[in-house]
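This report refers to the structure that appears directly beneath it.
A single protein chain has been omitted from the complex, and every remaining protein chain is retained in its original position.
As written, the chains take the letters A and B, and residue 1 is the first residue of each chain.
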Amino acid sequence: MATIHNAKRRARRVDGWRWAGRIFLLFMLLYTAVPMIWMLITSFKSGFAAMAFPPEWWPKEPTLASYQKLLDPQNSVGQDFLHFFWNSLFVSTVTTILSVIVAVPAAYAFSRFSFPGRNFLFFSVLLRNMFPAVIFLVPLFILMRLLGLINTPGSLILTYMTFGLPLAIWLLKGFYDNIPIQLEQAARIDGATRFQAFVTIVMPLSVPGIIATAIYSFIGAWNEYIYAYTFLNRNDQLTLPIGIQRFFSENTTDFPGLMAASFMMSVPVVVLFLVLQRYFVRALTEGAVKH
Amino acid sequence: MTSLKLGAAVLRGAVVSAFLASALSTTALAAPPVDLSKWSPEYVRSIAGTEDFDTAAECGKVTPLDYKGDLTFWYQGVFEGDPDLLRQYYKDFFETFRKTYPNINLKEQALTYNDLLDKFRTALTANAGPMVVRLQILGGVEFASKGYLQELKPEDVGWSTEDFWPGAMKSVTWEGKTYGVPTNNETMALIWNADIFKRAGLDPDKPPATWDDVVAYSKQIHDKLGIAGYGLVARVNAGNTPYRFMPQLWGYGGGVFDEADPNPTYSEIRLNSAASKRALQASYDMYVRDKSVPVSALTNQQADNQPLFVSGQLGMMISHPSDYNVMKDLQKKATGDDVAKAQTVIDNMRYGLIPTGPDGRRAVVFGGSNMHILKPEYVDGGKVDLPAAKAIICFWTSPEWSLKMAYAGSNPGNLNGFKTKWMKERLDNIKFLDVTTSMLPYGVPFPALPQTPEIMNHIIPDMLQNALTGAMTVDQAAEDAAKKVKEVAGGGGL
Partner (left out) sequence: MTIVSGHVAASHQAPPTRASLLKQMWVSRTDYLYVLPAIAVMLIVIAYPIYYTIDLSFFKTPPGLQLRDKIFVGWDNYTAILSSEVFWKVTLNTVIWTLSSTIIAFILGFAAALALHRDFLGRGVLRAILIIPWVISAVAASYIWKWIYHSDFGIIGAILVQLGLASRPPNFIDNINSVLPSLIVVNIWREFPFAMIMLMAGLQTVPDQLLRAAQVDGASTWQRFWHVTFPHLSGVSTVTILLLAVSNFNSFIIPWIMTGGGPSNASHIWITHIYELAFGRQRWGVASAYSVLLFLILMTLGYFYVRALSGNDRRGPS
């Protein structure tokens, strides 16, 4: 008797939590989605309609004019926008590839080898995560000048690599820590060198981790603002965040255009993330949580 | 057009006397090409189209037309919010320059007003500057005093010092030496919407005569119609803010130093004088007491006022005559009902002189840009191609181009520009031009000190924000700003 009564009471209490959970999720959904929906709606309005007060909840005359302007290669605005898009794509992709190439061996070494200074080096790499971008703007600018990289994508690629490396190495190291060493030992017994074992056995197994690293690196590079602002002057070198800001800073504050550009800027990374998110979560699970 | 005729007579008297006053203050010069003492809309009309200039020939004397060289050049460009007309002229300039000097390899870079100063400074820290730069009038002295610029005067590029406004020449002089050539000089005026005035019960053809009137009119517009009256802007680190506040400050008889006086020495700080505080109080009254200006004024630039004005939600604002063209462009992009709304606004746009202070003192910022040449060690590449640099400077500051590049919103730096046939065209095409040329004699140049950018772009807007947000009282804000100016002028301060 008592157990049935308890079960009922428990069921009611569980229901309470579940409802709380649902209401909470609803709230979070609104909190997350409403700004993005409003961004979309604004982007379909004309300049004046956007300034109406009280605002039009749904544009009386929705227009794709802002998007057309941004994507039209004949239009000077469109030309610039597409150029920025390409620049961002280039910088982000190269940064990602290079970061992976550099992070993978380093993470492997930190995981498998024991050499003097290993711990110190590992933690000093991680420490980089601590330093705010802003502090180093001018010295890095001077440095880039010395290296002859000002106004080239190279300055950004080099800088972005240092943002992504610490987390990449840490994630991948966690991954490698979880891969049983017996697999490589078996390969070594069969005559493979340490390097061959690494490439043929270990790397394929760490693909989720590499993908996670790549995603993180790409998104970080795509969205970065302040270094791009400082290192790039020439209009044809600008990446998306800066290019967009330059459009709309000095003169007309064309909010529909700005919203359209923000939307367009977000689409690639959101799509990329949605498609690959399960690798990212898996990598975090295996790499970050379990050691 | 009738409003112009009405105003013309008033303008003539006001302008001539103002100009005589400012002319007396300048050091004695050889005769300029136009008679500045006769300056008035009629005089300007009478000299337009009276002389012809062959830019290529003139500049050919400075640098031969077949000269072979490389040139890097930064300038404040035209962007989204500038009239199409002006953008066309900018394109024409570079095309014509390249055609005239086909063997000069020109690499130019356009930047926004606010970015230009930032990026120029950053580039100089790493010796990565351009060879030639066209910089806003506010910035020149800072770089001259730091020793980045070469000595340069109009004579070096084929003109003469008398061809330029005395006030403009002052802005390129540091410790007795000249470091640049002015390209254009602009003085703003007051724009208002006659329709809004009428609906608010104000005389649609009479602008507010004094700043106190501005406050009163703004309140009336807001109270009657529920829209913003005056387009106040108070954003930090944005050029628009000092350009619109300083006329108010000077009008009331205040100032940062004594820069509005005929022969300023910049030794006495006046930002906390009673007159300056009264000016700040006017802004406070509008923003806090009457709430008759946009709440977003604290983060607004002039660009934020334009859409408000063209959609009929703003009664008046201070700006260039080019805003008329911008409004027309904005209207072209409007759709549906908005087209008619915009047309009403455009039909009702009026221009008038900047209001005076309570004592009848009228002042406006003597704005504009200058071109400078950098010293080789600060240039990316380590060399300055001097003849090529002079070629482009001669070109831009020639009568023809200094006029064309200032077509819609400004005035040629080179006084000969007023005599060209394009000036005649301009007088016929650009509405309200009379007003802006009439404002030129009231122009007060910024203090010619290296600290001026910080004072104008940071200390003054900070003072406005402190007072308008209530973080400090008007008194405290003015005192705080005066203290900061003292520290900065003394070379220290946080």
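Miscellaneous remarks
Just so we're on the same page, a residue touches a chain if its C-beta (ideal position, glycine included) is under 8 Å from a C-beta of that chain, and two chains touch if they have at least 3 such contacts.
Note that the structure is predicted; figures quoted are calculated from it, not measured.
Interface note: of B:106, B:236 or B:386, the residue touching the hidden chain in the full complex is B:236. Here the missing chain is touched by one residue of A:32, A:68 or A:200, and it is A:32. Considering the complete assembly, chain A touches the hidden chain via residues 6, 10, 13-14, 17, 21-22, 24-25, 28-29, 31-33, 35-36, 38-39, 42, 50-55, 101-103, 105-106, 108-110, 113-117, 119, 121, 123-140, 142-143, 158-159, 161-162, 165, 169-170, 219, 222-223, 225-226, 240-241, 244-245, 255, 258-259, 262-263, 265-266, 269-270, 273-274, 277, 280-281, 284-285, 288-291.
On the side of chain B, the interface with the absent chain consists of residues 118, 121-122, 124-125, 142, 145-148, 235-237, 294-299, 450-451, 453-454, 457-458, 462, 465-466, 468-471, 488, 491-492, 494, using the contact rule stated above.
Everything that follows uses one rule, which is that only the chains that are shown with their structure count from here on.
Centre-to-centre, using mean CA coordinates, chain A is 42 Å away from chain B. The touching residues of chain A, when paired with chain B in their complex, are 46-49, 51-53, 60-61, 63, 65, 77, 138, 141-142, 144-145, 150, 230, 233-235, 246-254. In the complex of the two chains, the chain B residues touching chain A come out as 79-82, 109-115, 119, 122-123, 125-128, 301, 303-304, 306-308, 310-311, 313, 326, 330, 333-336, 338, 341-342, 380.
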